[in-house]
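One chain of protein is taken out of this complex; the other chains stay put.
Order as written gives the chain letters A, B and C; numbering starts at 1 within each chain.
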Amino acid sequence: MTATAASPEVRAALRGQQIEVPSWAYGNSGTRFKVFAQPGVPRTPEEKIADAAQVHAYTGIAPIVSLHIPWDRVEDYAKLAAYAADLGVRIGAINANVFQDDDYRLGSVTNPDPRIRRKALDHLLECVDIMDATGSRDLKLWFSDGTNYPGQDDIRARQDRLAEALAATYQRIGEHQRILLEYKLFEPAFYVTDVPDWGTAYAHCLKLGERAQVVIDTGHHAPGTNIEFIVAFLLREGRLGAFDFNSRFYADDDLMVGAADPFQLFRIMHEIVRADALRVESGVNFMLDQCHNIEPKIPGQIRSVLNVQEATAKALLVDAGALAAAQAAGDVLGANAVLMDAYNTDVRPLLREIRAEQGLDPDPMAAYARSGYAEKIATARVGGQQAGWGA
Amino acid sequence: MTATAASPEVRAALRGQQIEVPSWAYGNSGTRFKVFAQPGVPRTPEEKIADAAQVHAYTGIAPIVSLHIPWDRVEDYAKLAAYAADLGVRIGAINANVFQDDDYRLGSVTNPDPRIRRKALDHLLECVDIMDATGSRDLKLWFSDGTNYPGQDDIRARQDRLAEALAATYQRIGEHQRILLEYKLFEPAFYVTDVPDWGTAYAHCLKLGERAQVVIDTGHHAPGTNIEFIVAFLLREGRLGAFDFNSRFYADDDLMVGAADPFQLFRIMHEIVRADALRVESGVNFMLDQCHNIEPKIPGQIRSVLNVQEATAKALLVDAGALAAAQAAGDVLGANAVLMDAYNTDVRPLLREIRAEQGLDPDPMAAYARSGYAEKIATARVGGQQAGWGA
Amino acid sequence: MTATAASPEVRAALRGQQIEVPSWAYGNSGTRFKVFAQPGVPRTPEEKIADAAQVHAYTGIAPIVSLHIPWDRVEDYAKLAAYAADLGVRIGAINANVFQDDDYRLGSVTNPDPRIRRKALDHLLECVDIMDATGSRDLKLWFSDGTNYPGQDDIRARQDRLAEALAATYQRIGEHQRILLEYKLFEPAFYVTDVPDWGTAYAHCLKLGERAQVVIDTGHHAPGTNIEFIVAFLLREGRLGAFDFNSRFYADDDLMVGAADPFQLFRIMHEIVRADALRVESGVNFMLDQCHNIEPKIPGQIRSVLNVQEATAKALLVDAGALAAAQAAGDVLGANAVLMDAYNTDVRPLLREIRAEQGLDPDPMAAYARSGYAEKIATARVGGQQAGWGA
Partner (left out) sequence: MTATAASPEVRAALRGQQIEVPSWAYGNSGTRFKVFAQPGVPRTPEEKIADAAQVHAYTGIAPIVSLHIPWDRVEDYAKLAAYAADLGVRIGAINANVFQDDDYRLGSVTNPDPRIRRKALDHLLECVDIMDATGSRDLKLWFSDGTNYPGQDDIRARQDRLAEALAATYQRIGEHQRILLEYKLFEPAFYVTDVPDWGTAYAHCLKLGERAQVVIDTGHHAPGTNIEFIVAFLLREGRLGAFDFNSRFYADDDLMVGAADPFQLFRIMHEIVRADALRVESGVNFMLDQCHNIEPKIPGQIRSVLNVQEATAKALLVDAGALAAAQAAGDVLGANAVLMDAYNTDVRPLLREIRAEQGLDPDPMAAYARSGYAEKIATARVGGQQAGWGA
């Protein structure tokens, strides 16, 4: 297969792809052992959005920025949204952070203490206010809630409390807004996590209603989990709301998506293409959620967007007819070969072509490096408090 | 805590416990590398039931035997049930085996070939006939269906086929019968397994109706999975139908339950007791599903039943009031200590007492060893074809 | 088996047990998401040692405190050692921290930059100076060194650099001092870790000489790793230098030892007893290395020491003669039963007895709680900078 012979449909699909980047990726991050600060890191939500706009400027397919509350709290959210629009990007999901207050030591919405549960719920509701102000559609909920020791709290009672908070939040969101519920196997809780797997998130979403959808963070699974199966299953159920893309060799490593297992990313995008869910109208958000602990952050984001794009291009090149025929015939090696033919194709020339057609530099990494932006922010952003996870 | 001071309620709960043993545990089993035959292994379903009856005779809490079709096919199932009754046990779940026919190389109910899907469905329906004939309530379904290679078959189409077969089977079962749907991470399929996790089984059960329930096989999870969370969650949803008990250090090792991680078994039984699901009327079946590859089979089963009983006794000894109080107070170490106090209690004296009260030998392992049954069957069961997994 | 009938040898072994506690356990710790501060946390090395002395005061078997450099840097180490002695404890291993300086972003002793490697080596040598000043025997080395991305650095070259730094350090230690080399599967490095497994640590120790020994941190393994096998193997090779005890359900969770899998801890201590390595003269250090993120720290340490003690008592109660006989006879269930008989014994009455004989309160947790120490330090230690991991 020669990628540059790609059909107009494939090219159109690639031109229409939209990837969402997280504001927090541009701040400092690290492990519990050390956060290595980097020069030029943003001090304000505005500076984060400016950095995100760079990623879009060079890739052309990353026009959306997620916010994180309270990290991105500002006085005037409408003004922040307008600022983003001026830079060519728009506000995406609002992420609620209910894990960094001392009150949340034993949980937020599942805390045994009703006062703390109320506080956490209020934070969720504040995030919906911010959605209203920014025009954001999606409330993304990741709860770090859980327990570290057997017996520490009652597993079932925590589910009851979770259900209650989710119901109250669902009541509050508007007709065109959604709750995106994320799951995670473990960390920071080390015995029970209250939403540990897709089944738990799915069951809660079912009870809430159609505007509650599941988020798949690709780093949040047990070893051996077949993520593309979950993608296919949730798409079949109409309950896949979003991805948090990143990659991992071990646990929630939060490496650049596609860096650890590019073949897995391709298989995931194959299920997306197979279900015609790449289109923006499908309702599936393709977000990055990563930590650039040791590599520079803007180039790390550009590299990640390109990795998703390359995997998408390969998935679009799969010969669906030949694949279906081999599958129907029970031709194990033949069907596998159809898939691998697309994966083994070098799609970079095709993507360079498409970028050139759109007036972009064919090589986004090199173009950004040449731009001098990194040097500019390193010089300009001196003083103040660098943004970070703030553990 | 001294276990022998256990309350009448605890003692009654222990006396009422019922564990189901599988007919196939008495046949030969092994790994793909070797099946080591043992002397005295049954040749017929009747001989398997006779061995199972021994387990009940010495433990007093294992009065039910699961059958496995086609391994346990007989001409007259009513007669087989009567035979079991004569030996003091009854027929439990009927397990459908749709993985050992050459036709099932690429799947049974999810096979791309409609002829093979029909054949598999017919086998399921035959199992319901056998349920009718034996008075069995439960059809237990484990599908080995899946694929080995990316692209080999369409993940979503296989779910459609699965849903169709399940719906047809659900239509057929009676008002007082149930489908118990089991999940498994992998093996024998090594890329996609069509029912890989509890979420998938649960979603299919929801669509079928109230008489479809999930089976938790304790060996069928990814490393790190918190099984007691799944137990608690499914109990909360009213969808836990049964356990397949065994233990494992690595994958689906099928070791004796409680042998690899007795603390995990205790935590599972704690959730059962916490939800008042130990009672037979709760509808949760407690089955063993194990391979005694290198140890003698009847003693292996007795040991396993005792392990479940010991974990149950410990779970019953948890001071629920003290636990709830510590949990409500956010006393992490205190709540953990309440649980551990029960776990660290030696319940064997209590169980010996209870057995003696019931006219059983206090030491079932020793009593069976003294009985001469092992020697008798080794002598008597010569010739014929030993039962086995027959891979 | 009744534990209180334990032999004089068992009682003597329990009285002679020594467990080492880490100074950093008393400071704040957390995950990358949040460090929850606790009242009364030490501000100085002296306050950490005072807290550690409490653990010894109530358990009677924790007379040693490990230091961590630079966290425990003081002007006068001899004075610090004398301070410890006044409180009834002594200084144990010196732990070198070469992972929290911005220079170490890409590694310490394996960094591609020779200047940084030199800086890291100098830090190791400073730690040996501190050993000389405190009378410490052991230099404990854990390197967080590694890479996050394929290609980032040369795997083999990093081994060469590691070997060079180890050799230089080994040259520097005295005749009665040792290097204890720790390994870890991953974190904070997420692709290659330079000392990822016991084999790597062992191979480097072999090249260094007899005073280089391997440290087993019980939380530093891949899922499914049989830790007691490694214990037995290194003891057979004479290369087990120390444990870092903690427990985990997932990754390096650093929960209290024995909390996640008490049976595993028992199996580890069984190998220790089997090799007669419990005695202080065996040269195996039994250290704790844990994070008390949500539970109070001193009680968390006391609970951990008791967990090790209980596992040790059970291991000492194994009937070695009966076990060997069953093993020699190939009696799978019999041999397992001998081991489980000891594990299932409630050793708490025995340990209470031994404590009473030694003039200790039989219940260390309750005695500490009653002592008022927690309230005292919460009141007294106000102001200053609480100790912590300082990521």
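Just so it is clear, a residue touches a chain if its C-beta (ideal position, glycine included) is under 8 Å from a C-beta of that chain, and two chains touch if they have at least 3 such contacts.
It should be emphasised that the depicted structure is a prediction, and the values quoted were computed from it without experimental measurement.
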Given that one chain is not shown, what are the shown chains it touches? A, B, C
Residue among B:N293, B:Q309, B:N336 or B:Q386 touching the omitted chain: B:N293
Which is it among C:V192, C:L265 or C:I377 that touches the chain not included here? C:V192
Could you pull out which residues of subunit B are in touch with the chain that's been left out? 29-37, 99-100, 102, 104-106, 144, 148-150, 185-188, 190-191, 223, 248-251, 253, 255-256, 259-260, 293-295, 389, 391
Tell me where the left-out chain touches subunit A, residue by residue. 223-224, 226, 249-250, 259, 261-263, 294-296, 299-300, 303, 310, 332-333, 336-337, 343-346, 348, 365
Subunit C positions in touch with the non-displayed chain are 106, 112-113, 148-157, 159-160, 185-186, 191-193, 196-200, 202-203, 206, 221-226, 228-229, 232-233, 235-237, 263, 267, 271, 274-275, 323-324, 326-330, 332-333, 335-340
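Convention: only the chains that are shown with their structure count from here on.
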Assign the assembly's chain-to-chain touch graph to one of these shapes: line, ring, star, complete, other. complete
For subunit A versus subunit C, what separation do you get between their C-alpha means, in angstrom? 38
Approximate Å spacing (C-alpha centroids) for the pair subunit B, subunit C: 40
Multi-chain touching residues of subunit A, meaning two or more other chains, are 106, 148-150, 185-186, 191, 223
